[in-house]
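Here is chain A:
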Amino acid sequence: MLQHYGPQLVNLFAAVLLLLSFSMLAQRRIISLINLYAAQGFVLFLSTALVAWLTGQTHLYGSAGLTLALKVIALPWILHRLIRRLNVKWDVETLINIPTTMLVGIVLVILAFNLALPISQLAGTVTRSTFGIALASVLLSFLMMITRSKAVPQVIGFLAMENGLFFAATGAVYGMPMVIEFGVALDVLVGALILGIFVFEIRERFDSVDTRHLEKLKER
Partner candidate 1 sequence: MAPEIALLLASPLAGGIALALFGHRDRAAEVNIAFSLLTFVASAALVARVGAEGPLLAAGEQFFIDSLNVFLVALTAFVAMTTAVFSAPYMRIERDHGRVSPAGLRLYHSMYQLFSLAMLLVLTTNNLGVMWVAMEAATLTTVLLVALYRTHASLEAAWKYFILCGVGIAQALLGTILVYFAAEKILGAGVGSLLWTHLEAVKDQLEPTVMSIAFVFLLVGYGTKVGLVPLHNWLPDAHAEGPTPISAVLSGLLLNVALYALIRFKVITDGALERPFASALLMGFGLLSVVVATFFLSRQRDVKRMFAYSSIEHMGLITFAFGMGGPVASFAGLLHMTVHSLTKSAIFFAVGHAAQKAGTQVMADIRGLIRVNPTVGWGLMLGTVAILGMPPFGVFASEFLILTTAIALHPWAAPILLLSLGIAFAAIFGKVQPMVFGETNARQLSHPPALVPVFAHLAIVLALGLYMPPYLADWYRQAARLIG
Partner candidate 2 sequence: MISIPGLVAQFAVLALAVLLAPMLTGWVNQCRAWLQNRSGPGLLQPYRVLTKLFSKEVVLAHNASPLFRGAPYLIFGCLALASAIVPKIGTDLPLNAAADAIALVGLLALARLFTALAGMDVGTAFGTLGARREMLVGFLAEPALLMVLFTASLISGSTSLATIVEVLAHREFVIYPSMAFAGVAFTMVSLAENARIPVDNPATHLELTMIHEAMVLEYSGRHLALIEWAASLKLFVYSCIGLALFFPFGIAERGDWLGLLLALPVLGLKLAIGGFLLALIETLSAKMRIFRAPEFLATAFLLAVLAMLLHVLLEG
């Protein structure tokens, strides 16, 4: 019977994912941002595991585990330490106000769905309709990176975008080959570490993590 409900569950997860992306877009407090990111990772883990179970693609279990390890545990932990060290718990003021952002986000979702339509028709997978959502969440996190002025939220947006990608990978195709999965994961991890280092450096130099201080290099 899970065979029967499975696809619907996956769609449910997808919906939750989209919801989370939206709430990240709307969220002002950094800590909750990180938690939302972790939650997203967790949903991702669930859906991947489910897809793995549904389709019997064993290597997807691997990537599910990877997701759990990396996106639910490792990265949130790093980020938490980061902001504790930087003690930037205060609110994030966005460059564009939230409602506008949301409106833009909705437009993006529509676009993404339209775009994904032909692809979903092609997809012979149980998870066909998820691709649009994956695309949508990628675009949403892109939007989030644009609208946030602080360094850490931008990092989170970057990671969220990677989540969306991962979801696309599991959604549209049953995950990339394992090699690639590992490679991607490694890159993300290293990237996150480097970003962490950077945020500290920036903090030291500019005694603030507001990227609006990073506007010296420009054309006059």
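In picking the candidates, the idea was that all candidates are chains of the complex that A comes from, given by their letters.
What we mean here is this: contacts are C-beta pairs under 8 Å (C-beta built on N, C-alpha and C of every residue); 3 or more make two chains touch, one makes a residue touch a chain; residues count from 1.
These numbers were taken from a predicted model, which means no experiment stands behind them.
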- Out of the numbered options 1 or 2, which touches chain A in the complex? 1
- Interface residues, chain A side, partner candidate 1 - complex: 57, 115, 118-119, 122-124, 135, 138, 142, 145, 151, 154, 158, 161-162, 165, 168-169, 172-174, 176-177, 179-180, 183-184, 186-187, 190-191, 194-195, 198, 201-202, 205-206, 211, 214-217, 219-220
